[in-house]
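Sending over a structure as structure tokens; questions will come in a sec.
What you see is the complex with one protein chain gone and the rest in place.
Presenting chain A:
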Amino acid sequence: MNMLGLSLAYLRRRPLTTGLNLLLLALGVALIAFLLLLERGLENRLSRDVAGIDMVVGAKGSPLQLVLSAVMQVDVPTGNVPLAAVEELRRNPLVRQAIPVAMGDSFGTYRILGTEPAYIAHYGGQVVTGRMFEGPMEAVLGAEVAASSGLGLDGALVGSHGLTAGGEAHADMPYRVVGILARTGTVLDRLVLTPVSSVWAVHDHHHPEDKAPPTTGDHADGKAHEHGAGEGHDHEHAHHHDPDHQHDHDHDHDHDHKHDHDDGDGAAGQASSDDREVTAILVRYATPLAAARLPREINSQTSMQAASPAAEMLRLRALMGVGLDAMRLLGLVLVLAAGLSTFVALANALQERQYDLAVMRALGAGRGRIMGQILTEAMLVALAGTVLGIALAHAGVAALSGFSARARDLGLSAGQFSVGEVWLLGLSLLVALLAAAVPAIRAYRTDVSRLLAKG
């Protein structure tokens, strides 16, 4: 029998105390580890989705909202921009690539995105079944959409108005599935991709007076986005849409698109076949110099805004960081509480076992070995609690991925471990070491002779 065996025997003799300490520590560790995994998944997703996109050009408004809507496909757009702006950007020598995106409808919980094949190529998407879309109302499905909908080639899907599920269905304008993409682990996986012309066609069919794609946010959340003046133009999308108002196919709901562009480019001021609009333009720079000039030029000289996905993601991380920090703090409090509980348990155990420790000294064990005995016991609890906590966190991730498509979107995998978890183990062991230090030192200093003489 060695110290480890003896420590295990002592722990087994106090199942309730040991169990509670383990549980407390495991919960703290699980919370922190879960957040670590979640954060990493989120981080990876953000990185993958914004990779290679240097700038997003869209309607004036919140730049974070623009990036979230046009790149991450999670927020409502800020409005529309003229299609002409795409060509203008493409002519700019500072621009290597400009990809338009147009949205407004959804298929279940997935967005229908009007764009060009270049968008799919940008994310490394490959058509594994069928072909790339070529004409209006042809759709290529992301891997997640195809898997969850069960749609195959030549299947028909009907988009519904707005960017969240439950909008008015455009049953008379179905899309035909012509291709399915391989899984990329990017935003592509959860999109229905179609030419921009499809979005216009659906919108023209339902809103013949307006040549812009539906300014989707208003429909999606039932609120108007007001992009006010103050920058030399007035770009106002006022889609007054009463959320209680029933959508039906006679389109009697109140849509009021007003686009007043004072900058004189006339891109979308008046609805006509030449005044097509898109929701945003994803831009890749031709040269690093572009980063210094292009956003400033667009922001100051046009009715549009340019947002940097990298900068906005930093902002997003900072915003999310507060919440994550609070959760981490809670986890840390639990770990510290477990440390305190271990300290109390060890202090009590020391009182109960003072004769055992004295006998061990009498058997020839040095003071260091006695200290080691106490520390081993604390370390065992810390190790077991941490392993249990990490296992709980991974089980949590597995469960979450099992029932949440959004979690799967993050690429969360129960089988992946992070360096942070190793640090977590270090933290637990350190807390246990501190908790055991005082009892261990007391044991070290025990006057064995005096104790044994007492009986």
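Please note the rule applied: contacts are C-beta pairs under 8 Å (C-beta built on N, C-alpha and C of every residue); 3 or more make two chains touch, one makes a residue touch a chain; residues count from 1.
Everything below uses one rule, namely that contacts and distances are computed from a predicted model.
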{"item": "Chain not displayed: protein name in its UniProt record (\"NADH-quinone oxidoreductase subunit D\", \"Heptaprenyl diphosphate synthase component 2\", \"ABC transporter ATP-binding protein\" or \"Cytochrome c oxidase subunit 1\")", "value": "\"ABC transporter ATP-binding protein\""}
{"item": "Sites on chain A contacted by the missing partner chain, in the whole complex", "value": "1-3, 5-6, 9-10, 12-13, 355-356, 358-367, 369, 447-450, 452-453, 455"}
